[in-house]
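Only a single protein chain was left out; the remaining protein chains are all shown in position.
Then we have chain A:
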Amino acid sequence: MGFFVAQLLTGMANAGALFLVASGLSIIFGVTRVVNFAHGSFYMLGAYIAYTLMSHLPGAIGFWSAIVLTGIAVGLIGLLVEIVVLKPIYRAPELYQLVATFGVILVIQDAVRYVWGPEDLIGPRAPGFGGVVSIFGQSVPTYDLVLIALSLVVLAALWALFNKTRIGVLIRAATQDREMVGALGVNQTLLFSAVFFLGSFLAGIGGAAQLPKGGADLTMDLNIITAVFVVVVIGGMGSIFGAFMASVLISELQVFGVQLLPQSTLVLMFVVMAIILVVRPQGLFGRPDAAVYQGNSAMVPKPLKPLGLAGKLVGAAILAFLAFIPFYGDNFLVFLFSDIIIFCLFAASLHFILGIGGMASFGHAAYYGGGAYVAALLVQYLQTPMELAIVLAPLGAGFLALIIGWFCVRLSGVYFAMLTLAFAQVVWSVVVQWTSLTGGTDGILNIWPSDWASDPSVFYYVVLVVGAGGIIALRAMAHTPFGYALRGTRDSSLRAEAIGIHVRRVQLLAFAFAGAMAGLAGALFVFAKGSIFPTELAISRSFDALIMVFFGGVQSLGGPIAGASVFTLLQDWLSDFTYWQLLLGVAIIAVVILSPRGITGLLETTGRIGDRFRTATGSNAEVAGKEAR
């Protein structure tokens, strides 16, 4: 009994810290619809700023005022980010802002490393709350009780804010129908800024309040962000009470998971999220109608056209250029360009469902890494030759995508995205945990090309032929009747349904095809590197693909190619600098702000095509906007 209660309280305390951060994200998403991956960075900033403040402000008053001051400071930083980075791109395509927030993550990482140094900082204990109380004979840290109380206070304060103040009512209204609030004359600019301040404030408080239980380190940002998203999604996007309940649910499950099945902690929350999303797609307390992510309808892409003669010539020129790489310059270029081609194929496969199908997968690495693992396992256990492994890997990855896709295509928007992420995490943890088969985090080694292809230049041509073949297949698919149907499901699923397209089946097949092509890229990767580790299945790899696609431009078939090439080259070029993350982050943010349609958008705009494009789509947007209602 005592043990049970003590664990329950531990879970509640964990839930408290998680809730503070998650509520902020939920509010920001609810109003601005920005999927803010940098929210974890605000949490990390909170921890570091509070650490500095607490070491200068003495005593209990110092401690508590440090927490409040931290919240304000982080709130102001969040406001700055909103004004400088996000304000210019609110009208960009759906989810485009997440690329900008990724840039912000990189910048804050390096800024924190520069200011506070790389060593972990251990948090001070809370004055007066350093000890334990005995509850049913079990020691419970008093600060745990403080955290529980704090989260309840914040929950009550948010409730009061949303129900008793005008700005709170406006935020709620905007969460439900942003355009209506705008139409009624509310200053949206101000409202967005206020919401960003409030959300960042909460993240800062969360980072500060957890200091006595941990500290500040450079992995905090990415470590918490997935958990926070899980909480927000399970609770229902935009629902504060939902975020609270989900925090409690997840934290309690973790705590009892630790006790009953210690290995489960890697994956437990993702399994729970997957189950909840499958059963109740809008989350526990989300509203189905408000939850459907309609995105920003201001930019409906123009119809795709097959490449004209000029386009074909450019494509042929690129291929010819790539074919001459082994004869140019130093020997390293074949490795660099083989990486680029592999990433291009990976990005293009994601673009097929994201750009053409309108389904943003946050877990595409599951199929990329999945294909790589299929190839590696075939070689490792069945001595399969490279050629056969490269053929079978996409089949395996496609099959995996077919199973996972069957659950996912029932959902749309951010809920679809989060479900794909949940499944990807499940795949990742299976690979990590199943050490006897996969080698766990030590991976599978010595998967090298067949003898005839072991020369780097020869293998480069293998990558070029297979990679370019895959990309061409993806492009060709976009122009088949199937590709048209897929675009139909993206632009108006109701209309597509009405003319006899089986929307879900089309989406599922597209998902599986994209998964197979990602698997093909993964198979090339494993033979290029000679080894495979679970890092290739991890969330960060999925995000890489997302960033490449958005960075290049979602609306053009050339987007993922441009995005993957420039992103890889930028990384390669910048990574010799100590603070390369900062430079890369700034570069990403710059591109995002300069061109809300990615690199290809930038090219189009410069080519004066953009102006005509904008006028043409302006009228489409109105039509599409009406349809959505």
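By definition in this document, a contact is a pair of C-beta atoms (placed from the backbone, for glycine too) under 8 Å apart; a residue touches a chain by one contact, two chains touch by 3 or more; residues count from 1.
Throughout what follows, contacts and distances are computed from a predicted model.
Asker: UniProt protein name for the omitted subunit, picking from "Glutamyl-tRNA(Gln) amidotransferase subunit A", "Anti-sigma factor antagonist", "Phenylacetate-CoA oxygenase subunit PaaJ" or "ABC transporter substrate-binding protein"?
Answerer: Hidden chain identified via UniProt as "ABC transporter substrate-binding protein".
Asker: Of the listed residues A:F525, A:F543 or A:F567, which contacts the missing chain in the full complex?
Answerer: Within the whole complex, the residue contacting the unshown chain is A:F525.
Asker: Taking the full complex into account, find the residue in A:W159, A:F399 or A:W448 that is in contact with the omitted chain.
Answerer: Answering carefully, the residue with contact to the hidden chain is A:W448.
Asker: Identify the residues of chain A touching the omitted chain, counting contacts across the whole complex.
Answerer: Touching the chain left out of view, chain A contributes residues 3, 6-7, 10-11, 13-14, 110, 113, 117-122, 130-132, 138-139, 141, 144, 213-215, 217-220, 223, 254-255, 258-259, 262-263, 265-266, 329-332, 335-336, 339, 432-433, 435, 439-443, 445-446, 448, 456, 525, 529-531, 533, 535-536, 566, 569-570, 572-573, 575-576, 578, 580-581, 599, 602-603, 606-607.
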